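Take this structure, written in structure tokens, and hold onto it; I'll ask about it next.
Every protein chain except one is present and positioned as in the full complex.
We just call them A, B and C in the order they show up, numbering each chain from 1.
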Amino acid sequence: MTTRQSPATFTIADYELAAEERMSEDARSYIGGGAGGEITLRDNEAAWQRLALRPRSLGAPDGVDTRVQLLGLPRPHPILIAPTAFARLTHPDGEIGIARAAAATSTIMCLSTFASVNAAALADEVPGATRWFQLYVFSDRGVTRELVSAAAAHGYEALVVTVDRPVLGIRERELRAALREAEALGDDRPIDTSAVIDSHLRWSDIEQLAADSPLPLLIKGVLTAEDARLAAEHGAAGVIVSNHGGRQLDSVLAGADALPEVVDAVGDRLDVLVDGGIRRGTDVVKALALGARSVLIGRPPLWGLAVDGSTGARRVLEILLTELENALTLVGAPRTADLDRSFLTAAPWPAGAQ
Amino acid sequence: MTTRQSPATFTIADYELAAEERMSEDARSYIGGGAGGEITLRDNEAAWQRLALRPRSLGAPDGVDTRVQLLGLPRPHPILIAPTAFARLTHPDGEIGIARAAAATSTIMCLSTFASVNAAALADEVPGATRWFQLYVFSDRGVTRELVSAAAAHGYEALVVTVDRPVLGIRERELRAALREAEALGDDRPIDTSAVIDSHLRWSDIEQLAADSPLPLLIKGVLTAEDARLAAEHGAAGVIVSNHGGRQLDSVLAGADALPEVVDAVGDRLDVLVDGGIRRGTDVVKALALGARSVLIGRPPLWGLAVDGSTGARRVLEILLTELENALTLVGAPRTADLDRSFLTAAPWPAGAQ
Amino acid sequence: MTTRQSPATFTIADYELAAEERMSEDARSYIGGGAGGEITLRDNEAAWQRLALRPRSLGAPDGVDTRVQLLGLPRPHPILIAPTAFARLTHPDGEIGIARAAAATSTIMCLSTFASVNAAALADEVPGATRWFQLYVFSDRGVTRELVSAAAAHGYEALVVTVDRPVLGIRERELRAALREAEALGDDRPIDTSAVIDSHLRWSDIEQLAADSPLPLLIKGVLTAEDARLAAEHGAAGVIVSNHGGRQLDSVLAGADALPEVVDAVGDRLDVLVDGGIRRGTDVVKALALGARSVLIGRPPLWGLAVDGSTGARRVLEILLTELENALTLVGAPRTADLDRSFLTAAPWPAGAQ
Partner (left out) sequence: MTTRQSPATFTIADYELAAEERMSEDARSYIGGGAGGEITLRDNEAAWQRLALRPRSLGAPDGVDTRVQLLGLPRPHPILIAPTAFARLTHPDGEIGIARAAAATSTIMCLSTFASVNAAALADEVPGATRWFQLYVFSDRGVTRELVSAAAAHGYEALVVTVDRPVLGIRERELRAALREAEALGDDRPIDTSAVIDSHLRWSDIEQLAADSPLPLLIKGVLTAEDARLAAEHGAAGVIVSNHGGRQLDSVLAGADALPEVVDAVGDRLDVLVDGGIRRGTDVVKALALGARSVLIGRPPLWGLAVDGSTGARRVLEILLTELENALTLVGAPRTADLDRSFLTAAPWPAGAQ
């Protein structure tokens, strides 16, 4: 199958470029766009480049080990697939294809509430993938409970509760492409996401959810120490530092910049993860050195999917894992747990959103 | 009326672009230009982007409320229309059209001394608009008193006294377009603005004006704590942090940068407002978080006017109000008064005038 | 004479552009170029833009007064013409033309040792111009003494001794244009400047020169507090903070950046002047606010000369003086001596050499 992969796709950036050539205008706008002036969207990638690495020579003579502890369990590496809606927009393989890529690379897949496929179907199709379930709390708590039960029943190992979407951010590319989420759903899930998500959620609701849930809860969408402490106080097992891929409120901090204060506030009590702009193995090393237990990537697997279906998604994960091993070796940290902030310094070079 | 609004005008920046295509060279130069090298003009917008937001999740479960207190009175939202001269340059609807847009959106309109229409005529035409009157103190104090009396008699609720125009800034775009204010006035108001404005004003004149005025005085054109304190000592009810849209002295600070020291100096005694470069709902949130009670926008309503007359001006206001509500919800501040500097941090990304 | 001045020359930058169109490749390279990678050359202008102004409203009700004290004498304004070699390269009016422009605007002209005309001839041709003489100390001290005597005899009021040219900087534009100074001199002054200038000068030579000189000495080419103190200790009446227009050592500080430490070191004992990158009235205001007594401009009069001979040089001076008065009024400093560092703050916007 020589046509499957272009010879130019050595990096995730290569996949982004190739994907943009293949995706429809609608898919490109939906996946690529951010809120407002897209300052945060652009800065998500740039923020990692504002950190420089301080490598130690001869520091990993016994080779590297990418394993991490996550929610008390050993995992082979610190990369997860972030929940993203409607993967079938980019390729018919959709979430099933991504899950196969995840299974092939021992990557945890977080399935979105608004995936093109439901939790049960994905579990049936790709039982080998380790799965977490991303939950939007619905105004209808009965539906919410059903979603949680289904996830637990089908072997999902954690709930990722998104808290930064009381209303939809103003995403101009989508407006310009005249794309509405409801349309994107097509016939499969003819729902208006904003109509069903509870926009009046309180921390007490989170506490109730945690108490009722058979699965550990991670709170996704935390950008401040204040919110991280509230998450800890209301029963969360972890927090995901995230700005929703720059799609909700523009000009908030990138994950790389918000991560330190969250780790400092709750890193001794909760697992802290981060997403946003991770495109290189060195980005993963920096996130771990700042104190994250793992990272999530959202757009990269979709780019892989757009280029080559499940194979492309897997290739994206393989590239990132290869880069991670290389970076760990060269930075001289034999085990991920050896990384700390002494491996980092503020980059003296300018790098930014614009 | 399908031709009225192009489908591309989702943002104020869209209106700016569309307006520049429609305006005459003279209008474009007069409205768009700034003083000197236009460092301050460019930085007015950029300065807001040097502030990052620190949002709180689940922070506004009961929805948002845009109301503010201004000069002791409740107002439905914190956006005002800044005084700008000669609106008819851009569209025959002129100030009347802007006032109608203001009335439709419960926005306070500040009428300029050098408007294309006088205070009485505007009040008669659009009685539903809440109105403030911008006053240049004339060398002829008799004329000045008449202007004040007319404003008070026709229901204007405050006087905005501009103090940063002892002489006209050197505006190169206007020089290049060979536009002189006197010409712009055409037959309606054949006066030379520089000839009538008192270039020798002292703070004691302001004190006299405040003592004589039946209306509260806001001093517009303050950029330092020193001036803000002088305004407070000489009878002002409020100050407007402003660099005159970058049209007077180049390389002074943008409103976003001068605002904090003014709030710190007099924020407990006076209402502090700010103008300059407000183009997004997030800019308004940032201004309020820094301590401003409200913001003024000058060029955006003119761009709306240029594109579609009064309807365009109204649409510009509606866009900004919609963005403001979205930003307040997503930043997690239920009431505008809940915003404080803990919602802000210096942006780690580079953003600037050049 | 409608052809004399293009309608586009409202600013010094306009003259620069127009001059570059008219000058020969050799003249353009000689006048426009700097040393090495031209970091310092570019930064000379940019550095002034890294300072923001803090204006006071209503601060100059009695109008402005541009007078300064320089070497103990009152001067009508703080702008001088810096010494530059071979003005005839750009226009046959040469130094005589510049001197006439200086006389017409009450500007002090510093004649270069390597001017296209000698000190006596210029004094004879333009007796109305206030004149200083720029001196390179020659290895032949007899010639040096003759130069000083001639300057004193012909009414030059001060000596500007250049100390930053022990060897010529490596100016790549000149190398590329295959221009050699000796060639530029043509038949008038067939000397090799590097051959005659003493490259082994010591501070003790300066002290001797000061003791012997009938005229006060200003040391030009000082960029550090250390050198400024040495100048004070060895008999100088003033120092000129200068990097030789970016033509000697690349990557040294711009005048705007070196000025504060020099003022702090010797400002109470010596007159401190500054050159480099002054292109706007606001630049002059910033220099004075930092503590300079006056500023010198080198390239701008040459650009004026190139465009329109003496008339162009005069026009350049008039533009700068008009901008200066406007800036002083708008910044609210009635007299130049009222300016201090409270009128400045570090610019929050990015502006730089690249």
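Following the convention adopted for this analysis, contacts are C-beta pairs under 8 Å (C-beta built on N, C-alpha and C of every residue); 3 or more make two chains touch, one makes a residue touch a chain.
What you see is a predicted model, and the numbers here were worked out from it, not measured in a lab.
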item	value
In the full complex, displayed partners of the excluded chain	A, C
Listed residues A:A60, A:A99, A:V148 or A:V284, member touching the removed chain	A:A60
Chain not shown: contacting residue from A:R28, A:R280, A:R299 or A:R314	A:R280
Selected from C:G169, C:G312 or C:G332 as touching the chain missing from the view	C:G169
Residues in chain C touching the chain absent from view	36-37, 39, 42-43, 46-47, 50, 163-164, 166-167, 169-170, 172, 175-176, 199-203, 206, 219, 221-224, 226-227, 230, 248-254, 257, 350, 352-354
Hidden partner interface residues of chain A, rising order	8, 10-11, 13, 49, 51-58, 60-63, 280, 282, 286, 322-323, 326-327, 329-331, 342, 345, 347-351
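By our rule, only the chains that are shown with their structure count from here on.
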item	value
Chain B and chain C: spacing of chain centres that average the CA atoms, whole Å	41
Per-residue overlap in chain B, given as positions that touch at least 2 other chains	350
